[in-house]
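The complex appears here minus one protein chain, its other protein chains still in place.
Chain lettering (A and B) follows the sequence in which the chains are written, and residue indices restart at 1 in each chain.
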Amino acid sequence: MGKYIKYEIKGSYRFVLGVLALVLILMTGIYLKGFDRLGIIGGLAGLAIVIGYIAEIYYIMDSFRKELYEDRGYLTFTLPLSGKQIIASKLVVSTLWILVIGFVTMGYFLILFRKDINIGQLEIGLLEEFLPQMIYYGIYMLVLGINTLILIYLSMALGRVTIRNKKLGGLWFLIFIVLSTFVQIGYNYVYQTFPHYLNLSSFNLINIDNGAGLTISSGSIYMNLATAIYTILIGIVSFFTTSYLVENKIDI
Amino acid sequence: MEFTDKLPIYIQIMNYLKKKIIAGELKGGDKLPSVRELSSELKVNPNTVQRSYQELERENLVYTQRGMGTFVVEDQKILANLRKEMAQEIINKFIKEMKELGFNSDEIIDIIKNYRTEGK
Partner (left out) sequence: MEKIVEIKGLTKRYINTIALNGIDLDIEKGRVVGILGPNGSGKTTLIKILAGLLRQSKGDVRIDSHNVGVYTKSIVSYLPDRNFLYNWMSIEDALKFYSDFYKDFDMKRAENLLEFMNLDNNLKVNQLSKGMHEKLNLSLVLSRKAKLYILDEPIAGVDPVARDKILDAIINNYNEDSSMIITTHLVRDMENLFDEVVFLKEGTIKLRGEAEKLREENGKSIDELYKEVFGE
């Protein structure tokens, strides 16, 4: 499987790093034009990042779609790899790129506009205190992101299994909406039934009437246990279902 | 080499090789091309060439030495017989066809004589 990851990277790095480079150049241009002032200029730079991100995400999703609908599927699906290996490899590489893009663009943004961010003594202290929360939030976002991606893959696989016709390839989006809705319904049920939150610093359990998976209350960060388990379960089930479909049910 | 539809390929290959033997292109003791070489040259399935070689061996025209290849027999009597046999086959065919055209034996002999005196 590591070999397939290698080739997934080989196939995508040119586009991903290319767009990344463009975004960085764009940000630099905006910065130079705007005389290092936050506000509108920063907003534009932020926009560049967002657009770049969207392009990358689209590219990543599209690469799986191509696998299902274009000639390259003839190569991928005759390799001696299980469905799980193929899907897992794609997830790993997608996650890798999401992380790379995220860190590089955010990092560069901070470097460019550091003068406006005024890191003083107070801020560094605050930063240290909030670092764990930021990390938790980061992980939380990442898990949500990966889950969304798996759900998209599942939708695409379902679309491919049910309709032979390539023209209805956009069908996956409808399926995705339907699946997401059901996932959300399940989520609401779970958090309403199990409003138990875990304080991630002190590991106490309290009850909060809140729908968020992760929330901050009086300086501490709390995670809803039940929804956390639910989210992970959804991810696992989606992964295994997609792998099963890809190995046993799709007709290329 | 052009293959016709009328005969199985392996027989056509046999005939092709027999002609070479008779014409002296393949002499007694010479090594035939390997199955692979010949199949590649003629663009046929190697199993077909293999079968030809086996049949030729059965007719005592060639012999196989394991690991070395297939060789034309050196027995001159056998080769002479082959020559006679093939000639006879061709002549029989010729006469049959001429007779089908309506020529009788004397006419056929005349035609051959004329052919000969015309120095061809």
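Going forward, a residue touches a chain if its C-beta (ideal position, glycine included) is under 8 Å from a C-beta of that chain, and two chains touch if they have at least 3 such contacts.
These numbers were taken from a predicted model, which means no experiment stands behind them.
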Since one chain isn't shown, list which residues of subunit B touch it in the complete complex. 3, 5-10, 36, 39-40, 42-48, 51
Can you name the residues of subunit A that touch the chain not displayed here? 3, 6-7, 10-11, 14, 71-75, 77-82, 164, 247-249, 251-252
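The rule is simple: only the chains that are shown with their structure count from here on.
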Report, in whole Å, the distance between the mean C-alpha point of subunit A and the mean C-alpha point of subunit B. 75
